[in-house]
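Dropping a structure here in structure tokens format, bear with me for questions.
Note that this complex is displayed minus one protein chain, with the remaining chains in position.
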Amino acid sequence: MAFLKIDSLSKSYGETRALVDFSLEVEPAEVYALVGPDGAGKTTMIRILCRLLDPDEGKVTIDGRDVDSAFEKIKPLLGYMPQQFSLYPDLSVEENLTFYAGLYGLTGQAYREKRDYLYTFSNLAPFAKRRAAALSGGMKQKLALSCALIHDPKILILDEPTTGVDPLSRRQFWEILLQLKAQGVSVLVSTPYMDEVARCDRACFIFDGHKLSEGEPDSLAAQFEGSIYYYDTQPTAKIIGDLNGIPDLSASRFGAGMHLYLKPGDKLDRYLEALGSIGADIDRISPIKPSLEDRFIQLMEAR
Amino acid sequence: MHKIRYIALKELFHILRDFRSLLIVLAMPVMMTFLYGYAINMDIENIVISVVDLDKTAASRELTDRFFKSNYFSMAEEAPDFDDPEQLLRSDNATAILLIRPGFSEALQRGEKFQLGMTVDGSDASLASAVQAYSDAILLQFLMDRLPVGFEPPGLTVSRQVLYNPDLQSSHFFVPGLVAIILLMVSALLTSITIAREKETGTMEQLLTAPVKPYQILLGKLLPYIFIAFIDGVLVLIFAQTVFDVPFQGSYLLLLLFGFIYVATALSIGILISSLVRTQQVAMMIALVSTLLPSVMLSGFIFAIKNMPFLLQAVSRIVPATYFLKIIRGVMLKATGVETLIVPAASLVGLMVILLLLATRSFKTRIG
Partner (left out) sequence: MDMTHDGPLDSKRCAVEVDQLTRKFGDFTAVDAISLRVEYGEIFGFLGANGAGKTTAIRMLCGLLLPTSGTGRVAGFDVHRQPEMIKKSIGYMSQKFSLYPDLTGRENLEFYGAAYGLSRDRTRTRVEALSERLNLACFLNELSGDLPVGWRQRLALAASLLHQPKILFLDEPTGGVDPVFRRKFWGLLYELADEGVCIFVTTHYMDEAEYCGRVSIMHRGQIIEQGRPFELIKSGGFENLEEMFVDLIRSRGAARA
């Protein structure tokens, strides 16, 4: 049975529809990513899950309990990390941890053991007495995560925990999330970074308050309709123009080279002659896997 | 409830670590007492008058002397212009002109009636009545001193005994009231920003998902401030006593106990404001306006409540200073006992409970 069940959630702010009939389920011991750009509705949804906002319509249940009516019972199971840093800047790392641990009823030896365990993977021990305001961005994220985990929650909800963080630190963060999954925790993460989807169990695309697609990472990208090739050559305006001139083929500049797009079911072989006639070098054209971004864009344009 | 303890401890950290604010919080009430204590001095002294002595005798000179030897009058720097004596009053160089015409000394010796002339600037009514009262008193004393020894003028006299403030020093009246008002304002200010700040900085978002209830947050935040505000109160009282010589007739313990209750009530006003409002700036403004003005105007600080229209009298009942004014004036000036003071004290407790209940009701557990 799903640990987190979101049922037809809708929310509007005046004229703006932030969420439209959104449904989603997260299983126990599953890492689920909510992927979408700014303004897509990620934060709105997460706030509704944590009862920081009330939806216009729809229901949310966690561990079988209704968030709207039984949230006090859900609180001990829930670990939340908001998008902006929400701990106390004038309190030290240790003081922030002790405070939240106390609110969740964790004190004494049990607290110290849990704290030390969190210190090992966060590397915050040397900074225990430092004021939170004096921590670097990456350390703040780790502290926020530690406070969300101090009480051994069964579900962790993270709102863009890795925004602005470099790829290596992001990787490390995700490794922590995978460890949690191994311990049976459900994790719901929102992110604008497509490349993070690769590491989760399932993901969905959210855009304009709607769910565009959902599934395992590989299958999501594979749902791309058509095929993409990379042409490793100087992307001059002339070549791009010539390529676009070939019917059923579209080309655009990409980095130091070009992307060629073919329709579903089409094969590159059909174009060998046409390509040769404009002077394209077939040997420098190789197929590439469509990226999640490619698929996202395709879905967005379809809406 | 140990969760309240955690909230209170955290709040204490916030208070102690904001050193500059803490300094202001402790120094400000003392400074205000100082400033307002000296500024609000209702005793009228050193009224500027000009005495025009046309008699120029020993007697007239003695009368003139008496006017200026007292603290009540001081001499104008200019003499009035004979063509336009009122110019002196119009130009605010004197409040009154006393004219002693020739023949004063002779009339005195012969026991005849004589009229002195006094022109008074009536634009400040209380000043003018003070001039009249003081000059009558000086004249009467002058005459009495010339009477034969043993002579008693016939008529009624009133044997007056002014208790509690025999010199009618206004500071005894005002300073305790000032203490009450300053404490109210500072306390409300202190707590008004605490919840609003968590909303503004975003820390509330995290707190709301933790298993802690609104009443626990409110009480936890209230506790540390009670001690700070209490220290403020003690400082202000000591200051008032030493600088303004306000006597202390009653029990220190009683004042401390009831002062505690008063301060807690005042802090609860701030807590309520903080629950309702989203930004710290607005919270501070509301705290200032809702405590300073009503307490100065409606608590009995200057204006007697019984003289007010009914509606305002009703409003004065929800101003905590109204009750504490009775308590502090009672204890300091009249040595009033518990039996009388228990009534206003109970009203304060009732007010505090209502304020905290309202604060709990209006505490939002949602963002936005």
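Which chain is which? They are A and B, in the order written, and residues in each are numbered from 1.
Everything that follows uses one rule, which is that contacts are C-beta pairs under 8 Å (C-beta built on N, C-alpha and C of every residue); 3 or more make two chains touch, one makes a residue touch a chain.
What you are looking at is a predicted structure, and each value in this text was computed from that prediction instead of being measured.
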Among the chains present, which touch the one that was left out? A
Determine which one of A:G14, A:G108, A:G255 or A:G279 touches the chain that has been left out. A:G255
Candidates A:S10, A:S23 or A:S169 - the one touching the absent chain: A:S169
Would you mind spotting which of A:F173, A:F207 or A:F224 touches the chain that isn't drawn? A:F207
State which residues belonging to subunit A touch the missing partner chain. 36-40, 136-139, 163-171, 192-195, 207, 230, 232, 235, 237, 252-257, 291, 293, 296-297, 300-301
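FYI, only the chains that are shown with their structure count from here on.
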Averaging over Cα atoms per chain, report the distance between subunit A and subunit B in Å. 62
Considering only the defined contacts, which subunit B positions touch subunit A in the complex? 2-3, 5-6, 9-10, 13-14, 17-18, 201-206, 208-213, 365-368
As the complex stands, subunit A meets subunit B at residues 47, 50-54, 72, 75-76, 78, 80, 82, 84-91, 95, 99-100, 102-105, 147
